[in-house]
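Quick one: this structure, given as structure tokens, is what I'll be asking you about.
Now for chain A:
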Amino acid sequence: MKAVREVLSGTKSLLVGMRLTLREFFKPTITVQYPHQTLPMPERFRGHIELRRDPETGKALCTACKLCERACPSDCILVDGVKLEGEKKKSVTDYHLNFTQCSLCGACIEACPSDAIQFTKRYNLASQTNDYRNMDLVQRFKDQPEKK
Partner candidate 1 sequence: MNAFPASDWLLLGIFLAFVAATVAGALIAVNTVRIIRSVCGLAICCVGLAGLFYFLSSPFLALMEILIYVGAVCVTIIFAVMLAEPDEPTPERLVKPYPILGFLAAAAIAAGVFYGVAHLSLDTGWLNPAASRVNDGSVHAIGVALLTTYSLPFELISLVLLVAILGALAIAHDGRRKG
Partner candidate 2 sequence: MIAPKESTAGTPSNETFTLNLGPQHPATHGVLRVKLTMDGEYITRAEPVPGYIHRMHEKMGENRTWAQYLPNTSRVDYLSAMTYTHAYVGAVERALKLEVPLRAEFIRVITSELNRISSHLVGWGAFVMDLGGFTPILYAFDDREKILDLLEAVTGSRLTYCYYRFGGVVADVDTAFLEGCKAFVKHMRPRLDFYRALVTDNIILRKRLEGIGMVSAEMCRRYGACGPVLRGSDVAYDVRKNEPYSIYNQFDFDIPHYPQGDSMARYNVRMDEIEQSLRIIDQAVAKIPEGPIMGKVPRVLKLPVGDFCYATEAARGRLLVRVSSDGKDTPYRVRLRTPCFCNLSLFEEASKGMLLPDAIAFMGSLDLVIPDIDR
Partner candidate 3 sequence: MLLYDHPQVYLVLAAFLLAVGIYGLLRRRTLIGMLISGELIFAAASLNIMTIQRFISPDPVAGQIFVLFIMGLAAAEVAIALSIIIAIYRNYRSIQAKELSELKG
């Protein structure tokens, strides 16, 4: 008798399961067809870092103080700068990021005293070449058009 009851309740549980999946079958899909559709990145998305621009002068805010270099747990930042004539602070001439080692922890941004670096929203960074071994952020900064 117990066996019969077990068979019946077992069958019922199977049928319930099948009903549930069938109901899911007719619901619309919820996935995003990635290369064709993309989602907006949230505000705090952590991409690789980039140099920020001073909205007034249009120059990089970075003063090459090298705090980010020291804060980085993975030693992937290399900064160099010179002191230009007639300016109070140094300005950055060389900012290399070894992105293959970067873990996007954000320690550099937190360490920066002048808020000169920020996260980008780039994420499609897989590549078959060694492109990101040595990202020249200064060059990238120069290539980018100034935002009006």
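Basically, contacts are C-beta pairs under 8 Å (C-beta built on N, C-alpha and C of every residue); 3 or more make two chains touch, one makes a residue touch a chain; residues count from 1.
Selection rule: all candidates are chains of the complex that A comes from, given by their letters.
The structure displayed is predicted, hence computed values, not measured ones.
What touches chain A in this complex, out of the candidates 1, 2 or 3, is 2. Per the touch definition, chain A reaches candidate 2 in the complex via residues 6, 9-11, 13-14, 16-17, 20-21, 24, 30, 42-46, 71-73, 103-107, 110, 119.
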